[in-house]
Each structure stands twice: as C-alpha cells, then as structure tokens.
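One structure below.
The complex appears here minus one protein chain, its other protein chains still in place.
The block that comes next holds chain A.
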Amino acid sequence: MNVQARREADPTNQRPFYRQFQPEALQDALRRMYLIRRFEEGAEDSYMRGLIHGTMHLSIGQEASAVGSCMHLRKTDYITSTHRGHGHCIAKGADPKLMFAEFFGKEEGYCRGRGGSMHIADVESGNLGANGIVAGGIPIAVGAALAIKKQKRDDVAVSFFGDGASNEGAFHEALNMASIWKLPVVFVCENNKYGMSVSTERSMAVEHVADRAAGYRMPGVIVDGNRIEDVSEAVMEATARARAGEGPSLIECKTYRIRGHSKSDRNRYRSKEEIEEWAAKDPIRHFELELIARGILDEAQVDTIRAAAEQEIAEAIDFAREGTDPTPDEVTRDVYTVDLA
C-alpha cells in the first residue's frame, strides 16, 4: 500500500485513519484488541489455577499501541518485542492457539515449549522475538533494518520497547546507528509511566522519551497510546518515511499497564486512584465507541466480535492443555543448527 499517496489524496485531514482503512480492517483491528485482552485474561486465569508456571507480564490497557502499530505492517516487515509481548505477537498475526501451547510448555507451542511467556514469538509472521532482556530487541531491530537495506527491500523493522528500556545504553547506541545509516526502522516506545516500580520522573532526565530523538536527529512524536487512531497515524507516517529511505523515527505512546509489572508485583509504588483513572481510558472501549459513532459497527456487531474472541481463546486453551510435553532426552536439541554429536 502506498501510504504517502493516500495521505496526499486526503486533503481534508479528518482522521485519516478512518479513511485509510476499510471497515473490515477496522473491525479486524478491534477483533485483535479483544483477542489480546482475552488472551491475557486467560493466561492470568491459567496461572492462578496453577496450570502454568513461571511468571508473565500482561499488557492489559496497552492494546492500542500494539494493534495500531502493526496495522500497517506486511508479513515481510519485522517487529522486535519485549517481555510484555503477547499483544505485539497477536497484533503481528500470531495464532493464539499456538501461543497458549507455548504458555503450557508444549511441543505445539511457537517455541516448542522452550521459551514460555517471555519468549513467545511467531517468526513466520515477522516477529523476531519477545525478549527477557530489557532493550535487548532494540539493536536487533536496527540490525534487521540494516539487512533490509542491504537487500534493497522496502520493508521496515518496528521495535517495541518500554520507557524503562530507553535508559539502557543499547537504546541510545541503536538509535544513533539507525540514524547515521538511515535505516528503515521505527522505534515504538510504550511509555506506561513505570519501569517495574520506578516512575519515569525518577529514572529519566527528560520528561518524554520522544525528547531523546533529538539527540539522534530523528523525528520524535508523542501520541495518546490509548487511542488506536493516534498511534496508527503516527506509525503510518514513520513507516512511510522508513520505506522511502528517509531513515528512522521514534514514536512515544503514552499509555498505562493496568495490571502489576508481573505476578509478584504488590503495587506499592502507585495509587489505586491512578490505576482507576487509567482504567477509565480503556483503549478497547474508546475504539468501539469511535467505530459505533462513525457507523462502522453497531453494538450488536461489537458483541459478536467480543464473543468470537472469547470463544477463540477458550478453544486455544483447550488446544494447549491437550498438547504434547517435550521429553527430557531432548534438552540439548536446537542449541545448534546442526546438533553436536
């Protein structure tokens, strides 16, 4: 899709998002947001019931940045994701069945049960990996963009990361290289106000992550991360720029994670009021209301989409529970491409 051309053909500049996407694409975006929400609620529930072990990082409340960013992407475009990556994975096109199978540690899972929540990724759909290392994926996205450029493709790499990650050296080094080499990469920061317990006020010398773009001579854009149309329009512009060979951009999505950082969080660093205030800005409800107001969907259709997502997740969990456990004699499989004898 030639994004640039479409924007120019839309001189009224009235929410280009709703003009650029067909109703089916918008409905699909809502469906994906629901899939993410229900996936994570299902994951949480499975954990509470002792069906899965380890920990997990839920992105409930952050669905708009994942889906809004990926709406513009082709299968051949890449993303790198984070420890809070279920949403990115679904938004890029993964099948919740195979994600749940991974959660349950089964052979059918995307990582054959080796990765678990923190590493779930559907490589086929262009996801180069969730990551257990904060900021670990940012330079990797730059590397993927370098490969795209070398191969003369017009694909892009989108790197998701949090506010906390922007304090890592890897972030700064990666942005600098992306800029000096004019690589087709879009840095999407999901600023949910905290890196675990530490607020951005306490951890960053500047107010906005986007302020940091100036140091690397690239556009730094701030959007309301709970409004899918805002995210999507910014990412559209950035991907167009990247595909046109004009280099990287940084987009900061202001958002909030409604759940704790992980399963061990006691929420000692934030107030109930703050959580409630953000819960009221639910990105899914916002999008539904927009779609209804514009006559793209009615309440009944929304209910149908929601019910379908619920159904799909319930089936995914059943599928995962029936999956195959790996056997202990396979512990060293896939450490190397050609197994050592």
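What we mean here is this: a residue touches a chain if its C-beta (ideal position, glycine included) is under 8 Å from a C-beta of that chain, and two chains touch if they have at least 3 such contacts; residues count from 1.
Please note the rule applied: contacts and distances are computed from a predicted model.
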Missing subunit (named according to UniProt) among the choices "Aldehyde oxidase", "ABC transporter ATP-binding protein", "histidine kinase" or "Alpha-ketoacid dehydrogenase subunit beta": "Alpha-ketoacid dehydrogenase subunit beta"
Sole residue of A:L30, A:V134 or A:L291 that reaches the chain not shown, by the stated touch rule: A:V134
Option touching the unshown chain, where A:G116, A:G225 or A:P283 are the choices: A:G116
Contacts of chain A with the absent chain, listed as residue ranges: 53-55, 102, 105-106, 111, 113-119, 131-136, 164-165, 167-170, 195-198, 202-204, 264-266, 268-269, 325-328, 330-332, 335, 340
